[in-house]
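The other protein chains are all here in position, but one chain of the complex has been omitted.
We call the chains A and B, going by the order they appear; numbering starts again at 1 in every chain.
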Amino acid sequence: MARIVHYINQFFAGVGGEDSAGAGPTLVMGPVGPGRRLAELVAPEHEIVATVWCGDDVAAGLVGEIIALASSVQPDLVAAGPAFTSGRYGLACARVVAAAQAAGLGALASMHEDNPGLDEAGAAPVVASGEVARRMAVSLDRLAAGIRRLLAGEALTAEDGRIGKLARLTVMADASAAQRAVDLALVRLGGDREATEIPLPRFDRVTPAPPVEDVSSALVALVTEGGLVPDDNPGALESARATKWLRYSVEGLDGLAAGEWRSVHGGFSTVWANEDPNRILPLDVARLLEAEGAFAGLFGEYFVTTGNGTSVANARRFGIEWAADLRHSGARAAILTST
Amino acid sequence: MTLTRLVHHVRQVALGEQTTFAQGVLTVSVDEARGILADPALAETRLAWVSPGESARIVKVLDAVEPRTKGPGGGGIFPGFVGPATPQGSGETHVLRGAAVVNAGYLPRAQEALVDLSGPAAALSPLGSSHNLVIEFTPAPDAGWDRVDAALRNGALRLAARLAEAALDAEPDEVEVLPSPSATRTDRPRIGAITNLQTQGSFKDVFLYGRSFGPCFPTLLDPGELDDGAVVSGQFGHPALKNPTYMHQNHPVVNELRRRHGLDLDFAGLVICPEPVDQAGKELISAFAAKLCAAAGFDAAVVTKEGGGNADADMALKMDALADLGIESVALYGEMAGIDGTGPSIVVAPERATAMVSTGNYDHRLQLPRVERVLGGAQLALLGVPAGDAYQIPTAVVYCALSPLGWGRVTARAS
Partner (left out) sequence: MLLCNLISIAERVGAPRIVPTRGIPYPTGDPSLSPAAERAWRRRLLLRALEALQTAVHEPTVFPMDKQVEEAHV
């Protein structure tokens, strides 16, 4: 008999609505709220031994604590949701199952396919729920069915209602890529319009920020992924697969002098950048324009990372951190140079 | 045109008084080899054999070259470097299969590249199963890096030719007769190859007949010219996604097409292209390449690259340009799907063409064991630890692990 911990939010735990959204994670023994029906559906083979609930406003940032509470009852699997289209709840569910999976536990979340949290489930599976809480019964049916299959050692597919990213698993093929490529060319010439080893990617839609009303009164920042750092690279910025970003002062500098800065970016020949670092970060000209009043002022530091094989997850995080930092400092706009 | 490979299998290697090859044993004279490598830009060179199965690791791997020659003194091999820059690709070429001359050490902008001769990473690199004559070096104090780079390249090519020369009088183990692509249409589908060469200037350049291919337009190349070393790599970035000279000499896609020529397909030809560093250049080169493929009667092209996301753009543009001319294409893409495999795996995908083969996930982690012997450098710069230690690295660091020319069997699939 497998032991399951069920994660839900403060509302479905019966604690309260928005007024309780700030409540921290709490462990309750046995199933709670919709967990009761879920427990019936997975019985008698499996048991919901405990429930962890947490307020929607804080849950996504308290995943470590949630998993620690869940782990304290030695579960075989963590189930989260159904979160329907609730964004905060869906994000928390996704992160909880991602963490559970990474910790070696079984994991399965349930939410609607449009839930903005879906992309954060990592390698953990997610099954589709209905759109609204009225669809709870059928959503629980599907969640329970998914739990049973996972605990039986089976992988979930689209037929189980699986949604979200499918992780790419590394395997050794029987034939070399060259052989498979020639085979695939023959298959395509034979009329197959679809065969491929890699499906076309889908990227996020980015909502454009509104325009700066009057840039002459704005504080503007220069930022770059060109790997430009002080010559001795004191922050040890990586040449590829960067895991961090750094910040360096440009206060009092009218430009970037050759020899004092260099690019550590491994994705292109840095000869020209090192000859004149203003070719990566245009400080010389930015100062001239600042003096002429084209904008109110230049932010006192620049931010830098290396955009060479950077994971999308890290790149996304850097962007969020840069935006938060600059907004907090009163900057209205950032100019990002890309190599 | 026909190229005949006289293949000699190298089963055992040694260092000795004289450079000889007999009964599968390749012996190299260190004194003679160092004389061949000597150049004012190099204060010193050190040679050692590293063989498959050893508890050994080579780091800071630069280029690798398969020993080949067309006759005494080279006979035209590696035209533009060892031989004069005149067209090659026909006649006889002797090959010492199972051996490689490998430069290893620090060069600027070279990304840390690793080969293990045993353990989980060995099967991921062609050098993991070859006898490697590793050349370590100390630059001369007053030599600029460009000169050091040139000295290493010329030295390795000359040494590779000299080693193969030792087999000139030996009976080959195999004779491979390879015809050129045919212009005549039969009732078999005509499939060709497009090979994109990285051309980004110092330390990230590829040479055709001794000249940088950067400023060039796409051209048809006879596959025999690859066999004779007309394409030489000077590209030291992107360890898993690089194509060393060794791989151009043994081009997996071209060899697969030659193998099946006259069977289930006809090999329509090979087009080589530079990878420009600007969008307008990429678009022009891609349109031009597609025109050449159409003129050569390609029904389909297998497209390869060298490098990372930037080079994906070159492949995507070619696939779409080919689609616009009614030519099918398949491209070999390395994926950058993140540690858990869920990131968007392709940086630039084609829009109108959709057939892609995966050469594996760049970010997939490997746990390497401690090894007894290390060449190329004392530290793994990537992690700042002794190079021979046990550590975890991404597949991205292993030499040719995501081989863009299709050498490897590692791939990624939907879970």
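A few points about this structure:
Just so we're on the same page, a residue touches a chain if its C-beta (ideal position, glycine included) is under 8 Å from a C-beta of that chain, and two chains touch if they have at least 3 such contacts.
Quick caveat, the model's predicted, so the values are computed rather than measured.
The hidden chain makes contact, of the residues A:Val212, A:Ala236 or A:Ala324, with A:Val212.
Interface note: of A:Gly164, A:Gly226 or A:Gly309, the residue touching the hidden chain in the full complex is A:Gly226.
Between the chain not shown and the residues A:Met172, A:Val285 or A:Ile320, the one that touches is A:Val285. Where subunit B meets the omitted chain, the residues involved are 200-201, 277-279, 309-310, 313, 316-317, 347-349.
In the full complex, subunit A touches the omitted chain through residues 203-206, 208-215, 218, 220, 224, 226, 268-273, 275-276, 278-282, 284-286, 288-289, 294-295, 333-339.
The rule we apply is simple: only the chains that are shown with their structure count from here on.
With centres taken as mean Cα positions, subunit B sits 36 Å from subunit A. Listed in rising order, the residues of subunit B touching subunit A in the complex are 109, 111, 123, 189, 191, 200-204, 237-238, 252-253, 255-257, 260, 264-265, 277, 299-302, 307-310, 328-330, 332-333, 335-346, 349, 354-364, 394-396, 403, 405-415. By the touch criterion stated above, subunit A contacts subunit B in their complex at residues 102, 122-123, 155, 165-182, 184-186, 188-189, 193-203, 239-241, 266-271, 308-309, 311-313.
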